[in-house]
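One chain of protein is taken out of this complex; the other chains stay put.
Chains: A, B, C, D and E, in written order; residue numbering restarts at 1 for each.
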Amino acid sequence: MKFGIVVSEGPYTHQASDSAYNFVKAALAKGHEVARVFFYHDGVNVGTRLSVPPQDDRQIQEQWTALAKEHDLDLVICIAAAQRRGLLDQNEADRQGKDANNIAEGFRISGLGQLIEMGIQCDRTITFGD
Amino acid sequence: MKFGIVVSEGPYTHQASDSAYNFVKAALAKGHEVARVFFYHDGVNVGTRLSVPPQDDRQIQEQWTALAKEHDLDLVICIAAAQRRGLLDQNEADRQGKDANNIAEGFRISGLGQLIEMGIQCDRTITFGD
Amino acid sequence: MSEVKKFLYVNRKAPYGTIYAQESLEVVLIGAAFDQDVSMAFLDDGVFQLTKGQDTKEAGLKNFSPTFRALGDYEVTKLYVEQESLDERGLTLDDLQDIQYEDEDDDYAEKPSIIVVSRAGMADVMADQDVVLSF
Amino acid sequence: MSEVKKFLYVNRKAPYGTIYAQESLEVVLIGAAFDQDVSMAFLDDGVFQLTKGQDTKEAGLKNFSPTFRALGDYEVTKLYVEQESLDERGLTLDDLQDIQYEDEDDDYAEKPSIIVVSRAGMADVMADQDVVLSF
Amino acid sequence: MATLHTVNKSPFQNQTLLSCLQHTKSGDAVLLIEDGVYGATKGTALSDAVTGLSAGVKLYVLGSDLAARGIDVAKLGKDITSVDYAGFVDLVADHDRTQNWL
Partner (left out) sequence: MATLHTVNKSPFQNQTLLSCLQHTKSGDAVLLIEDGVYGATKGTALSDAVTGLSAGVKLYVLGSDLAARGIDVAKLGKDITSVDYAGFVDLVADHDRTQNWL
């Protein structure tokens, strides 16, 4: 079955991104397809490469990056939500005249249409948020 | 009277940073001193210079930077909370081996001790959060 | 598009204290381009989103409430509002914005977009969807 | 330090679903170095923070509950827990961790740090502070 | 030695206002801000509970947050006073401490 996942809250502050990560791993282990993970609201903050969590804690961004690499996951950060919150890739930084970017490997920035498309194409859409 | 302010939630997602900003402006207008604004939890995200909010919306980071400049405010971002969430200055980026920083002008990163010290030295401590 | 799905956007939170109401609307506007069968649900504190007379100037916030009146232009015309949620909050339909759409199948007559339903009716609306997105 | 203020850290939220409980503890530990008169309040869902047997391995979270037992070493010895909050949640003192401190004024005897108070008693604790920080 | 309490959450969604009111002392003040202002209106499923728990306590509401949400001051419960941010600052200064119920 084809799943689409929405993550609506930022890492560490809420458990939402942890729950989504555990769910995606379990779905893949059962042979389901995870067509896309869409990061919205504060969820966009999961995709920053500048975080330095305590070493004895889980490394949320690195977990997602590794999972995406292993399973060729499509991790999409909403551009409108990301602009409000200061999450940029190089292309966006150039376009907005910003002198730095902070997106992590394995994530890409795209529009809200990707969320709707995910809902249309997936058999199930599940949101983890607050 | 000497006020200390805590901001515990990120910009746009919660109204907390707006309420804190309005309160600080009103306190200053009444002749009170605002000794420090301490950004904790997701509040650290107020201090990113990489955000690009819609042009017809308020520019939360720029509001704080301008207010700090005008009134010589001490805007302190908690280092432990900032590390988890990917908010860095150049010094922290160098120390952590990160290739970029994203702190905005007018903010500085320091330890939780600054929160306790603020509580000790101020006549009133007010928290805006969730 | 060959496949048309029923999308429901569920709004249960008050506006302004948090951003969910506003960013929900942004999804709805973008989603309108996809020609799906779209409905919005307003229950619990979500009914507060629709009140008229919102004036955010002194609070320094962006007033997004006029956008609800533009939904008809995007062919988003089914705004289900729960009666019990209104009652509990001391609200009546008169406290809400008058949100209308032009019915192109009826000589562009202006018709109300807000459909007041009971709690049981809201449960029926929810159970009749393909995709439910919550804010 | 000449001035000693009464600091109260108010904990009203459950652990793990959100980070407030954990980051509250980080403030308390840092604050202990400042030699103030420190108390912690646990009420409403905050009482869930103190339950024993927390095992976060399968959930993939960091278990910070052992830190509560270290508070005594930081001379944080007054953990006020509200009886009514426990009752409403079906909890008794037996469900909570046994948190102790060594009383240096009493030959380092081990004494309980948890002080169960009524709701009215909690209101008295709150009204007796100089600085109240909420999480 | 009175306290100013602030509450910023809707009481229809969240228990915080009721918990706050159960922990106030006579002479305290409670200021409703942000989504907390929904607790200030009369004729709701909660207005009796709010009134009942507020004996001896002065209730205030932040006017700019009321206006943002389209609530007319005529809808406020009686004995609830609307203040602006300057009034908020005065309330903080006039009470011995502030407890923010988050």
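As a working rule, a contact is a pair of C-beta atoms (placed from the backbone, for glycine too) under 8 Å apart; a residue touches a chain by one contact, two chains touch by 3 or more.
The model shown is predicted, which means the values in this text are computed figures rather than measured ones.
The shown chains contacted by the absent chain are A, C, D, E, with contact judged over the whole complex.
Against the chain not shown here, chain E presents residues 12-16. Where chain A meets the chain that is not shown, the touching residues are 1, 3, 8, 15-16, 19, 22-23, 25-27, 29-30, 32, 124-130. In the full complex, chain D touches the omitted chain through residues 12-18, 44-45, 48, 51-61, 63, 65, 87-90, 95.
Keep in mind that, in the parts below, only the chains that are shown with their structure count from here on.
When every chain is reduced to the mean of its CA atoms, the largest separation from chain E belongs to A. Per-chain CA centroids place chain A at a distance of 26 Å from chain B. Averaging Cα coordinates per chain places chain C and chain D 43 Å apart.
With touch defined as above, residues shared between interfaces to two or more other chains in chain E number as follows: 8, 34-35, 64, 84, 97-98, 100, 102.
Shared interface positions of chain C, defined as residues touching 2 or more other chains, are 16-19, 59-61.
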